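Right, I'll just put the structure down here and ask away after.
Only one protein chain is missing from this complex, and each of the others stays in its spot.
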Amino acid sequence: MKHISIAYLLILFLVGAITFRLSAAPGNDECLNCHEALDGKVQTPAIAFKNDVHHAAGITCAGCHGGNSSVSDMEEGMDKKKGYTGIPSTKERYVLCVKCHAEKKAMQSFGYRGSTEQFEKLKSSVHFKNSYNDQGPIADCITCHGAHGILGAKNPQSRVHPTKIVQLCGNCHSDPSYMQKYNPGLPVDQVMKYRTSIHGVKNAKGDTRTAQCVSCHGNHEIYSVKDPRSAVYNLNIAKTCSHCHSDTVLMAQYNIPANQYKKYQKSVHGIALLEKGDAAAPSCNGCHGNHAAILPGAESVSKVCGTCHAFNMELFEQGPHKTAFNIKKIPECESCHGNHGIEPVTDEFLGTSSRSFCISCHQAGDNGYKTAAEMKQLLDTLTASKKNADQYLDIAERLGMDVTDEKYALKNMKQLLIKVRTSVHVASLGKFKEEIAPGFEIVKDAETHGRKSIENYYFRRKGLMVSTVIVSILVGLLYLKLKRIEKEDRA
Amino acid sequence: MQKEQPKKQEPVTGKPKSSLMQWLDERYNLSALREFAKKKSVPKFRETIWYYFGGIALLLFVVQVITGILLLMYYKGTEDIAYESVRFIDAKVNFGWLIRSVHSWSANLMILSIVIHMFSVYFLKAFRKPRELTWYTGIALLLISMAFGFSGYLLPWNELAYFATKVGTDIVGQVPFVGKFMLTLMRGGEDVTGATLSRFFGFHVALFPGIFVIFLTLHLLFIQRQGISEPDDWAQKEEKEKKTIPFFPNFVLRELLIWLIVINILAILAVYFPWELGNKADSFAPAPQGIKPEWYFLFMFQVLKYIPGKIWMINGEIIGILFFGLAGLLWIIVPFWDVKLKPGYRNRVITYTGLGILAFIIVFTIIAFIAG
Partner (left out) sequence: MNDEIKTGKSRREFLNDVIVGGVSAWLLAILYPVISYLDPPKSKQVKVSQVNIGKSSDFEINSGKIIRFGEKPVLVIKKSNGEYAAFLAECTHLNCTVQFRKDLGQIYCACHNGKYDLNGKVASGPPPAPLTKYDVAIKGEEVIVFKGEG
């Protein structure tokens, strides 16, 4: 009898265990069973949850809300003493997600082998700062992924699917009254601009390969543009764009080249930004814009360059090239300097040599050709005589003469040469001569001073020689005198 | 000064008096002065050469006064423009480079000749009775010269000088009891700052010259009064055996010859080895490589480096300072502990001690130079 009762208990236990295990399987969630059948507010989550990835993985309502999903009795299932928590507070609801999603083992037990770092990333992002009403983070897991009816990111119906995500981010970021509570300086027109860009247009048509918000900003690890960790920080943005734009296979699908980043890296701008760390140097977005990324057209390219190279643009517009280029419809700056791979400018670009920009339009004999040749010759003369003056000053300095003032004057030459070289853009010989004239004077002065210092150095030695000769003769004479006196003394 | 010497000699050598000399003679009785000078003589023996070094030091002091006054016309002793004003003298003022270089070189040669003068007096035992006071005033003149050198070194306000002054005053600060006070007194505060520069400038151009001239006057007066010291083995010589040369004009002419050569050496040094200015002092900059004091402090500087940080509970540096202080004191009071032996016997203790000290100074100075 006793054995039987033990066996009975054992069976009961086994059955209980199996039932409990089964309660994790869909269909046996008693909470869902009831709530599905209810109406209104209490029904919506239940219906949504039926499509949820978590539901498919066998997680019941109790998995987040606590209580017991396996009993049909409402009182018992939703007993607060047994751990039922009801609707989690917005302040701490993310904890429920993190409980599993930050734990590799827990995720593996559901057959998931992907990243578990989402929370770590989110924690440091701008979104996880405390909200103004102290209602928890500004944005947590649920803000973007939703609560019930969470779908895999690759599911086209998911809120975070590439075709949906723009709308999702825009929920907050396009709402001026909401955004100004956090960052009044931040624009709210990103989505609008984005939709005008080629990225946005294609995205709207359902192309999942073009860039959308998270392609550039990241998803969980979103930082301020001014944060060096951000993928859109000025020093990082070229690399970020290159993820797609250097992908030859992907770019081939759109029939566009994939060498811009490579060219850019070696350009003046790329070197300034990536090697010298000059955060002010333009990256991709400096010319193409960011959300409304476009290709600057032939007419506007000089305006784009002119935002920084204002003086060059101003001068260019004063000169004869402006009209000529407009008539011929040639892009202004770009036709000489190129675009992504802009080379550091050298004086060789002026004049009539094979590297010159001028000879691509001008031919031997025409006025422009002559002007170019003359400008080049003047510039060459100045740089050569500057070198010459430098040498004189160096020699003088090596000889121990002080030429600080002249070196200071030559330092100003750097500024002057920038001005002279810039004045080439006006393409007027008169203006060019006007700019270059003071340079010749400075160089001449420096050279004269250098020469004089060197002469002075030798003058010192000559003077010393003269005085040594005088002293030697005097010493000799005095010696003679002394001998004579001594002779007289003896006598 | 250079002006006067050659003129003075003329009435003596040129027997026919010029009318100017006659004019002066009538009024100031120059012939009496000449007679007096004629009586003076300098002993002539193996070591006569050393008798010239006092005169060389005197010449160099005069050069210092003249070039110093000239430098004062352009130098500005304040922190923010001291360096620039020296650079200005070097670069812009006509012959400014020459005046500054001569001042610097002459300072060093002056200390060198004083040191040689001192050692020659020591080895010739010229400090003995009755010339003790001449010895003490001479020592005072050396010490003031070193103080001149130390204070003048800082005036261009360049990097090396700044740090050398820092280290030098630090060492003074280690002196027991009075060190701390002396340090603040010298620096004009806790640190080497513009206040230190102002003080050093004041010491260099006002205080030290005044004291120096007082001691120099006494030193020369003593010599004048007692005559020039004779070698100690002359005491038992007969008057006939003592070879002398007349002080005037013979010795003076020789001295003059040497002075001419020394001045020319100064010019050569100034032209071929102009005194460098270096970089402006910056108290926030790290100490540059190879800070060292002027060469005459080098041996002490080097020895202090070898003394361990702690010797029985006592700071090693203090021991070093006490050692040098004591040694210096013993050296100064040599007329007291010197035992005069019977005539004809040489006091070898004095000679060997002197040689030992000389060797010590030379060896450590050389080591310091090699160590850089």
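Going in written order, the chains are labelled A and B, and every chain counts its residues from 1.
The rule is simple: a contact is a pair of C-beta atoms (placed from the backbone, for glycine too) under 8 Å apart; a residue touches a chain by one contact, two chains touch by 3 or more.
Predicted model, so just to flag it, every value in this text is computed and none were measured.
Peer 1: Check the options B:Q64, B:S85 or B:S229 and report the residue that touches the missing chain.
Peer 2: B:S85
Peer 1: Using the document's definition of touch, tell me which of A:T196, A:S335, A:T422 or A:N456 contacts the absent chain.
Peer 2: Touches the omitted chain: A:T422.
Peer 1: Write down which of B:S19, B:N94 or B:Q289 is the residue touching the left-out chain.
Peer 2: Considering all chains, including the one not shown, the answer is B:N94.
Peer 1: Tell me which of A:A204, A:A384 or A:I473 is the one touching the absent chain.
Peer 2: Going through A:A204, A:A384 or A:I473 one by one, A:I473 is the residue touching the chain not shown.
Peer 1: Residue-wise, where is chain B in contact with the chain that is not depicted?
Peer 2: 2-3, 6, 10, 13-14, 66, 70, 73-74, 80-81, 84-85, 87-88, 92-96, 98-99, 260, 263
Peer 1: Just the residue numbers, please: which parts of chain A touch the chain that's not shown?
Peer 2: Touching the chain left out of view, chain A contributes residues 278-281, 306-311, 404-405, 408, 412, 415, 418-419, 422, 463, 466-467, 470-471, 473-474, 477-478, 480-481, 484.
Keep this in mind: only the chains that are shown with their structure count from here on.
Peer 1: Can you name the residues of chain B that touch chain A in the complex?
Peer 2: Within the complex, chain B contacts chain A at residues 13, 87, 90-92, 97-98, 246, 249-250, 253-254, 256-257, 260-261, 263-264, 267-268, 271, 274.
Peer 1: List the residues on chain A that touch chain B in their complex, please.
Peer 2: Its residues touching chain B are 400-402, 404-405, 460-461, 464, 467-468, 471, 474-475, 478-479, 481-482, 485-486, 489.
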